[in-house]
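Everything on this sheet refers to the single structure shown next.
The complex appears here without one of its protein chains, the remainder shown in place.
Each chain gets a letter, A, B and C, in the order it is written, and its residues are counted from 1.
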Amino acid sequence: MNMSLELLLATPFIGGLLTYIGGKVHRWVRNIFAVLFSLLTLGEMSLFYNTTFKGDVWGSLFGSKLILQTNPITWLFLLIVTSISLLVIVFSVDDMKHEEDHIVLDSYYMQLLFVEGAMIGIVLAGDLITFFMFWEIMSWTSYFLIVHGGKKSMDAGYKYIIMSIIGAYAMFVAIAMIYSKAHSLVYPDVALVLSQSSPTFTIWIIILLGVGFFVKAAVMPLHTWLPDAHSEAPSPVSPLLSGVLIKMGAYGLFIIFYGLMSANLAKNIMPSIFSTPVLLYIVQWLAALSIVLATFLAIMQEDAKRLLAYSSISQIGYVVLGLATGTSLGVAGGLFHALNHAIFKSLLFLAVGAVIYRTGTRNLSDLGGLVKKMPFTFVALVVGIIALAGVPPLNGFVSKWMIYEALLQKKEVFLLIMAFVGSTGAFLYVYRLVHSIFLGQLSQKHENVKDVPILMQIPMWVLVIATVIYGIFPGLAMDVIVKGMKMFGFAPIAYNLYGFPQGSTMGALKVINIASVLMISFVVAWIFFLLFSKSRKVSQYDNYAAGQVVTPELKYNYSFGFYMSFGRVIKPIFKISIERIYNYWVDAAKIFGDYYMRRVYTGNLETYNSYIVIVVTIAAAAVLLGGKIW
Amino acid sequence: MVKMILIAIGAPLVAFAIGLSFMMIKRKIVARIQRRYGPTIIQPIYDVLKLLVKEDNISHGVIFSLGPIIAIAGSILAVFFIPMAGFSMLTGSGDLIALLYIMAIGSLGMALGAGDSANPNASIGISRALTLMFGYDLPLVIIVISVALQYHTTNLSDIVAAQANGNWTLWTLPLSAIVGFVVTYGALGEHPFDIVTAPHEVATGPMVEYGGKHLGFLMISHAFHIYIEIALFVDLFLGGASNILIFYLKMFAVFFIMIMFDEVLPRFKIDDAVRFYWKWPTVVALISLIIVLVK
Amino acid sequence: MNKSYELFIGPNHPGIPGNFSLKIELEGDTVVSAKGDPGYLHRAFEKAMEGRYYIQNLALIPRICVPEPDINEAAYAMAVEDLMGVEIPERAKYIRTIVLELARVANYTMWLGGLAGTLGLYTLAQWSIGDRDYALDLFSDICGARVYHMYIWPGGVRRDLTPGWEDSVLSYIRYLKNRLIDYDNIFLKNVMFKYRTKGIAVVTKEQAIEWGATGPILKAAGVAQDVRKDDPYAAYEYLDFEIPTLTDGDSWSRAMIRRWELENSLNMIEQAIKKMPKKGPVCAKMPNPLKGYVPEGETYAKVESARGEHGFYMVSDGTGKPYRVAVRGASHTHMFTIAEKVLVGQRLADVSHTLVSLDICPPEIDR
Partner (left out) sequence: MERMTEEQVKTIANMLRKRSLWMIHYCTGCGAMELPPTMTSRYDMERFGLAPYVTSRQADILLITGYLNVKTLRRVITVYEQMLDPKYVIGFGSCALNGGVYWDSYAVIKQLDRYIPADLYIAGCMPRPEAIISAFRHLMELIDSGKADGYKRYKRNLAYYKENQRKVLG
């Protein structure tokens, strides 16, 4: 038995508790503990990086072994989890300073570390019980994190936890069904059972587990919690949610599609369309719809974090779309995009968080012209949006390119068109983000804004460097991905450090060439530019206004309704709003709930006592009947 | 090696020369359509050089100045990816799909710069430019996919090679070619898609604060832009060319037909332009795509 | 939350037809409020006229409306004639009609170019403004000036037509009628033109009447009202012409009305040349202009300009100089009562097009 995985898993939990206790001593003890323990987790992770552990039993429950295991894909996700968590905690130190209540902050850091630990647990899990346990811990701790954000975040958190619970129930039912059949929940056993059981059973398992993962990954139509939760959460939490937490859903999908049931198995039990099993094909379509509709919604947002939240739905659509293609290129693209999205979306949320920290607003139409006041944050944000828009030579481009090529190879043209549309649409909303915050006219109330403190800048710079490195050297990530996919039975794809040679794909890609030629032509153009007479800097009020004079009092900044004309084009699509349908249901559920709640929670002590008696009786009966509830 | 370096320096210059020559010819032809004599043929050169030697230039900040530079850098990058009459520098480093994004670099850089000019006219212009880009991208993507599936490759050099001996995509996929032609209008911002710079509405939009050498750079990047869009059309649908003269003639033919339609159409409103692109060109492109798929 | 922002259309903007400013408040790209900002062309005409002799004022008044100066001369001459009780000779009446209609033609061809320009079709602008120039040549033939003619004056016109002028006018009309077919083909029958103008800047019949619209706006809304018909001056009562009307009141209808009026004017010039007495005096006997004596009294003389009713209100106290002059330009009403209301809810792309469609003439607003 190897203790290293347990150690890796236990570090954040122990760290969380120590941080909480440390907070009682002094706030700096707490901060240092939080940073230290997340750093320690990252250190342990990198110490064991890319070594394969198979079946590490750490306990047992109901006679089922609880197992921790790793494979290269695990390490990919662990890398995301541990590094982003560390950066978020470092960012939090300054960003959460304004919080008056120390007890709240103590529990905040504890929860951050707990979420990290829970996600490590999910990724390391070698059986479904462990998986489910940490899944629930993640849901609840992240719920507490979300509600830190203020009044509105309570509602958002409520929505989030309700949908998470629904997903968890679905998963629970699926796990129970598997257990009743296999009496073991270790992945290989489960895979064996699934390959032997009837197609109906398998499909039900996939659907039930899929609902749980879809909720977490926020694939349409189960996305409605995400825009609220991600935008209302405190700024350092949003990157964790958007960058890392929704990837757990993608990881789960990867596990059921290719871990619990291999692609061959799927092909055997259900009909195929475009050589894709029908269920996966439906998933692809859902993902593609997420991409397009979320892009449209993101374009119309007026709130920086909400815009990014919708963009997360769209980007996770690419991940799921890639994962569901079933070809090595597509799955590799999906996994790579999961990594890339974690990097650039965290970067974007941190940058926007920095802006919120200094200006106190995330309303795009209240901001503007901050590039002169916060140049470093601007650079970070620009790098993030270039990566998000999928423009070479940054990382978002490579993974999107892989997904496109995979779809093109499979001739799934309509999905490809939708993926492309989402990507061009991304130009619109990312530009909106950078324009409304940093360009345009600086409003008078932001005259004295400074750039954020160094502790908040460091995480952004780390992510900027990661974005560039993974963009120019996609081979670094592909090493891990291809190695891991081999274990799941995928054919290897040809790649090198700089991209993809001709052969495995329909075209070739060499990002370093794109990057270097762009750099050279940029330098040449710049030198040519400098040859001519120098330019004189003018103030933003010395501006063309058809001959009139621009004064600070004048509202001379176009920000609200930036794409209003485009909104008119897509209006017909949103006549039937998914959101509204949900709201009907939520209203109905509230009325229903109120009616029955009053009958259940009467406020009478005797009633509660009787409930306890009933529950205990049922439990006792179950134990007497042989420890089996079903 | 020496040859490579010569090509690397020569290709952008040739592209610029071709683009500039089209700008010259356009002004003359337009003048003749408008029953005027028109400027001297080399007027655009005078204009660009005059702008470059302006004694005074203004800047609203670093990003404002970087806008035109990125626009040119992105254009030069795109030039290397488009096979130009027999030689192609970087088609092995990025394919058609990558090229679609590479072509956006210049526009996005320009958009950043224009945004920094702190002028709502510029902002509206960019908002329109990006919306229009979104509009024509849908049919463009569909035709690019049709062409890629037709030749089972996304490598542009291979696509050009496959069209050798007069077996042009124009003949095999005429519907896609028509859509490609319509898309080129939008990409070049010709009438009726000159919504971005519409002077009567937004006072030249993104260029509103640009003057002097900045504006000169934008004009240079426009010359590149003309070259890129039309060269891409020629490579995709007219089979490229093996020598520069034939390549030029093909490009000229496309450009000439474009100007002929260009001067008789009033401009669209931006949302109507997007609706237009998402209606007929998209439908026609989809029909063409389905034909390719069925074949 | 800052929802709206402000944008200036003018004075230094291609979207404004002259030195005038329109301050619009926009939300997204929709106009929330529009406010005209006049005064850039204020030259204090009415005040200046009080300080000058009647004959000196002749030099001043054409400059009130630059695109179509002759209506000012006609209205001013009619006001003075009315005060003095002078009846002008028959031939002068016809010449005035021809000149006024020719000025209308010049105005409408230019307007057509302006409208096409705001919609982005510069070809038509180049064509029609070039064709207008030949009309200016005709003016230049009779009075030596292209723009400010000072040809119509109290008592008739300043001098007789040059020999053969009628023939040049007729040949110009033939030329322009041929050109009009080209204009129709390139612009007015263009699908895109309909697309851009149908349903834009609608002024309904009720609104037009309530807001005091005149001229093409009123006709496009379905009211057949025209000073030339209702209260004929010059030789209009002897001519046979129809007043075109349409019912929609949108930008398209106004363009069409102007197109018909343009053809109407060409026909009227032909008729007038045919009916005009070939010989006779062109000016009534008038007292020495420098000692000009106009009896006490007040009057209001109106003519139909290309934009609508254009009038001069004049009070004389019996001295050589007018006691009070007030000019009623159609553009003022059209700008401040109509355009400011109609522009609300329009898209930014339609703003300058709406202004041209309502035919706002800034010098006429400011005076």
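Points to keep in mind about this one:
Criterion: a contact is a pair of C-beta atoms (placed from the backbone, for glycine too) under 8 Å apart; a residue touches a chain by one contact, two chains touch by 3 or more.
Keep in mind it's a predicted model, so treat the numbers as computed, not measured.
Although one chain is omitted from the display, it touches the following shown chains in the full assembly: A, B, C.
Among C:Ala48, C:Val202 or C:Ala326, only C:Ala48 touches the chain left out of the display.
Only one of C:Asn72, C:Thr97, C:Gln126 or C:Gln346 touches the chain withheld from this view, namely C:Gln126.
The missing chain, though absent from the display, is touched by one residue of C:Leu60, C:Ile217 or C:Ala349; that residue is C:Leu60.
Counting the whole complex, the residues of subunit B in touch with the unshown chain are 27, 31, 34-40, 43, 46-47, 49-50, 53-58, 199, 203-204, 207-212, 215. Subunit C residues in contact with the hidden partner, per the touch definition given at the top, are 11-14, 18-19, 39-44, 47-48, 51, 59-60, 63, 66-67, 110, 113, 125-127, 129-130, 132-133, 136, 146-148, 363.
Take subunit A: the residues that touch the chain left off the picture are 542, 544, 547-549.
As a working rule, only the chains that are shown with their structure count from here on.
Nearest to the overall CA centre, using the mean of each chain's CA atoms, is chain B.
Contact count check for A-B and A-C (C-beta pairs in contact): higher for A-B. Averaged C-alpha coordinates give centres for subunit B and subunit C that are 44 Å from one another. Separating the centre of subunit A from that of subunit B, both taken as means of CA atoms, is a distance of 36 Å. Among all residues of subunit C, those that touch two or more other chains are 5, 13, 29, 347. Across the assembly, subunit B contributes 120-121, 124, 127, 203, 269-270 as residues in contact with two or more other chains.
By the touch criterion given at the top, residues 302, 363, 365-366, 443, 545-548, 554-562, 564-565, 567 of subunit A touch subunit C in their complex.
Within the complex formed with subunit A, the residues of subunit C that make contact are 1-6, 8-13, 16, 21, 26-30, 347.
Those residues of subunit C lying in contact with subunit B across their complex are 5, 7, 13-15, 29, 116-123, 126-127, 130, 186-187, 190, 192-193, 195-196, 347-353.
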